[in-house]
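Provided herewith is a single structure, encoded as structure tokens, for subsequent inquiry.
With one protein chain removed, the remaining protein chains of the complex are shown where they sit.
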Amino acid sequence: MIGEVIQPAGGPAGQPWRNGQAATRLLSGTRGNSALIAACVWLVGSVLAAVVAPLPYSPTAPNPAAVLAPPSGAHWLGTDQNGTDVLSRVIAAASNDIPLALAGALVAAILGGAAGVALSRDGRITDACMRLLDLFQSLPVLVVALTIVALAGSSFTNVVVALGLIMIPQFVRITRAEALVVRSHRFIEASDAIGASGLRVTFRHVLPNVMPVVLAQLSLSAGMGLLAIAGLGFLGVGVQPSTPSWGLMLNGGAQFIGTGQWWVLIPPAGAIVLSVLSFNALARGLQRLLEKEPRDL
Amino acid sequence: MPRPSATEPAPDQPGGQPGAGSGPLLRFAAASKRYSSRDFGDRWAVREVDLSVLAGKTVSIVGESGSGKSTMIRMAMGLITPDEGSVEFGGQQWSRLTRKERRAQRGRIGMVFQEPFGALDPRQRIWEIVVEPLTVHQRGISKPERQERARQALELVGLNADMLKKLPAQLSGGQQQRVGIARAIVGRPELVLLDEPTSALDLSVQAQLLELLVELRAELATTYVLVSHDLHVAAYLADQVLVLKDGTAMESGTVDEVFDSPASPYTRELLRAQLG
Partner (left out) sequence: MTADAQAGAEAPGKASGEPVLSITDLSVRYRIGQSTVHAVNEATVTVRSGDIVGIIGETGSGKTTIVRSLLRLLPPNASISAGQALFTSAGIATDLVSCDRRAHRRLLGPQIGFVPQDTVGALSPVRTVWRHFQDTFAAHGQAGNRQQWRAQAEQLLGEMNFPDPARVLNQYPHELSGGMAQRVVIALAISLNPALLIADEPTSGLDATSKARALQSLTALSANHGCAVIIVTHDIGVVRAFCDQAAVMYGGFVVEAGNAAALLDHPAHPYTRALLGSVPRRGQPLTPLRGRVGTLLELPVGCPFIDRCPQVHDERCAVSRPPLAEREPGHYAATFCH
């Protein structure tokens, strides 16, 4: 306290922060949040567009009359080797890939986060678990995912599970590190001094304070998961061939780059890049927003 | 050097109420705590310390950093168990109780920490923070009742009801520490432990809080054990003083005895070094 720079207490006009105010601050476009807004618009918008809005053309119906047509007024991004409109297909794929990535990350966040918090207490069990984690983390992501899906079969659930399992170690480490920091704070000791049980301290004090980190990591992992899904799709694994998916489109479009039909490959690639960047921006924005929320200015 | 005697009032001294429970509320009997490290060998944080705190009294443990005073206050709470000797609260040794019993006993003790902001969960509302002892120990109380108890506790420490829904970061240091005090007393504990409660605060804020602590003590008739490095604060609040150095008790007695005729050369040196 002594020698601190003076800061007015509370938010503007001394109002207490409420969870809703986070949204207001977000929309008011405070410093650095424009990237966050753009990210949300892309992620939410692309999924919604695929689900709600009528697409210009059917994303799955082949049209032999217009195979490999270049971008034009009728087809904004041209057509692919089956005559399907590229734009419609790219948008439709969003409703498949993005939720898949998020689902996988969510599974990892819930399981890994819980494990991380549980492992933040000292003990021999903790040491053993951390070494097992090291082992698990030494396996290459894509290879393991590939193996699981190849063995279990291509379906939405299997991909989610595979992704989730692979991403768990990251969550465990990050959550555990943050939980250890939180546990070193005086208010944790204060709860012990009150006579609170270990369980109460963990759920009422450690977990809420660890949340910002988990949410930020969730978004980052979703981005990585998306790359993994695209990789799987490119290799022809992961989802049924009839379901539009960016990875699958990459697979189909790769061969046409040499012959000059760039519009089959570039749009899905661009969509992947945009989505991963959006997840990263979301992570950064969440971190800043949630760290700032209980403090002021 | 002869071991200083335990702090107990002479039979003719006024203290406690007539017919009060036998024995001291808090008692250290040759309590010792050792920390071993590979590089530095054994180090005694607290060594063979005796201290008796009678109900209604205020005892201050004074010492510099590394003297063991923080360890002692955690032993008083049962958060640290002594390697030798014993620490008793309400006649029961902490080490003889199960973990669940220890937690239950802590309902009778309140603690105020040195850090005004650090001791509060930054994500909880003030009323939730203040009322946590009740949430933990008195399960039956409904939420509106708990909010009312929080409001009463805040009023006792001089804070407005509009603080109830705020977050700790919105309060000043002095207000945050008042919240810490409110939390310590909300369950009407028999004993309040204070670990350097004002050393992180400005002088004028410290004065306000010291005055508050005196008022609360009279109003709630609690027993205080205060840890302090500041002899003036100790002299102002306490009836009895224990001077610690490197884990060992150097001197103990009433405030007047220790300040007017210090027996130990260390106490004299400490008194001399106090400025202002």
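Note that the chains take the letters A and B in the order they are written out, and that residue 1 is the start of every chain.
Simple rule for what comes next: a residue touches a chain if its C-beta (ideal position, glycine included) is under 8 Å from a C-beta of that chain, and two chains touch if they have at least 3 such contacts.
Just so it is clear, the structure is predicted and the values come from calculations on it, not from any experiment.
J.: Check each of B:26, B:205 or B:243 against the chain that is not shown and name the one that touches it.
T.: Considering the complete complex, B:205 is the one touching the chain left out.
J.: Check the options B:182, B:216 or B:233 and report the residue that touches the missing chain.
T.: Final answer for the missing-chain contact: B:233.
J.: Spell out the interface residues on chain B facing the chain that's missing from view.
T.: 64-65, 172-174, 202-208, 210-211, 229, 231-233, 235-237, 255-256, 259, 269-270, 273-276
Methods note: only the chains that are shown with their structure count from here on.
J.: When the centre of a chain is set as the mean of its C-alpha atoms, what distance in Å lies between chain A and chain B?
T.: The computed centroid separation for chain A versus chain B comes out at 48 Å.
J.: Can you tell me which positions in chain A touch chain B when the two form their complex?
T.: That would be residues 1-2, 9-11, 14, 16-17, 185-187, 189-197, 200, 205, 208-209, 294-296 of chain A.
J.: Going by the contact rule set out above, which residues of chain B touch chain A in the complex?
T.: 77, 79, 102-107, 109, 111, 113-116, 118-124, 132-133, 136-137, 165-173, 180, 183, 200-202
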